[in-house]
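Below you'll find the structure, written out as structure tokens, and then a few comments.
Shown here: the complex without one of its protein chains, the others still in place.
Let's look at chain A:
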């Protein structure tokens, strides 16, 4: 026999290719277990004894279960992130700085609009708390009360509640007691319970038909008066056109006495106007359109922004704002400054130095977290003229709901298209509606909090604020006159040091920290972890998986199908011709071992592979010539020369 045949035979013996040809499922399994590459299966077949076999079956199944479990864990934890923190020392973009005076409008300019309201407020203070204005401020002399019909107190009356008499309240104008129906909502009472105060001040908001009323009470009269004042104030201001409001507020030249950035002088032209409904004119530095963003290439206070602000306390509205100073907000250029929410307050007669550290954060969006890149996929219309942020989304959501429910827009937020601000004349019960809606918003009943999503990247400036006395006692003497000269165009008044505030905003150093999320797993990692698990427990691979699919699904089904087919055929044959019992046995043999031909030779490679028989092998019985041997011996050099000699003649 040729060596090639021998090898073939050997392979055949070791690897009987009988998987698909196996007569029964059991044989197939046995074949699979003996020949598969996964460990464990083989032990089931070769082990002797039932117990041992059972143990091996158990172990193998356990290994399979472990693999499945571990791989499931791997898949479940696929969408996790790893965080890296990087530090760069580089030139940094200076943020936009928005500066507002705490008082929105000059009192002298806005006084005519608010005269009635102020008068009523003062009267309310007088009768509620016994406050009578000592003529400390000459310009506001109290006019006699009689004969004037109160406008504002009629719409929203201020009431005094007595703890002992529930459901009763004293209307302070008429002095009459009146019944209070409906629910009483204690402002902030769900947070802190106030017990010691016997009398409480509040106001009542009713809807149009006055059957449904809500009463808000406050533990302190200060809060009650301010809230009440603010309601009316917003109502009045909502009717004033924007240009007029801008004119009533402070101009940039007035607010900014000096300005210095990065060692260079700057002036009011470097600031852009931004009108805030509650803070009046605010000015944003480094936010100028079609101009490049200023940057800082040196740390330290002298290379940042230094401004001296003029805060004229005399022009303050006594009821609207009770603190003096300015508010500063450091934000991104395209961000909307929510100055009322996150501003830093600046004191007068002080130098406030704000050192910044920049931290940038980047989150991964879907599917890693719920954040949004630009808000385009959030179903809330952005009514602000600024880039998306969570705050903008919440407020837009609220404003939209407000327009839907109350028919008008709230004054402190921008107007949605085709809506107008609320006022009494057009929307008599907007206040009630607003308070109801606001309550629902705070208690997350409007669904805004669930719809709005945070942004994926944000810049954060960590601030270190410190104060120092400014101007110092010895420099005050020369500094104030010079500052006065600088500002002589706008203000004809001698500066007091409490009218001024100095503000320094600078990068402490140019280290920028970036906190970045990156996917902890990649598909390669997942696969290699799978591979590790498969290899660890069973020494398995994708090839094994394919084998399993092949054997357990394709082959076993084909065996079952063949069986059924044969049975059906048999049954048919018996039914048709019950006389021929010889045929089935022959068939049986061929079916059992279809790879084996009728000849009793060992299966050749070709027959095993069921290749078409070579033409030379047509004559059965003749052994194939042993040309193979020649092939592997022809390289011997001594034979080479020998063999070539007889060939030549």
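Here is the rule we go by: a residue touches a chain if its C-beta (ideal position, glycine included) is under 8 Å from a C-beta of that chain, and two chains touch if they have at least 3 such contacts; residues count from 1.
Heads up, the rule we're going with is that contacts and distances are computed from a predicted model.
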Per UniProt, the name of the complex member that is left out, chosen from "Epithelial sodium channel subunit beta", "Prefoldin subunit 4", "Exosome complex component RRP46" or "Transcription initiation factor TFIID subunit 5": "Epithelial sodium channel subunit beta"
Contact with the hidden chain, among A:353, A:382, A:396 or A:429, goes to A:353
Which residue among A:82, A:370, A:426 or A:443 touches the omitted chain? A:82
With the missing chain put back, one of A:32, A:435 or A:530 would touch it. Which one? A:530
Among the options A:392, A:540 or A:559, which residue touches the chain absent from this view? A:540
Touching the unshown chain, chain A contributes residues 1-8, 10-11, 14-15, 17, 37, 82-87, 89-91, 257-260, 263-267, 297-302, 308, 350-351, 353, 355, 357, 462, 464-475, 477-479, 481-489, 502, 508-511, 513, 522, 524-525, 527-532, 534-535, 539-544, 546-547, 604-606, 609-611, 614-617, 623-637, 639-644, 646-648
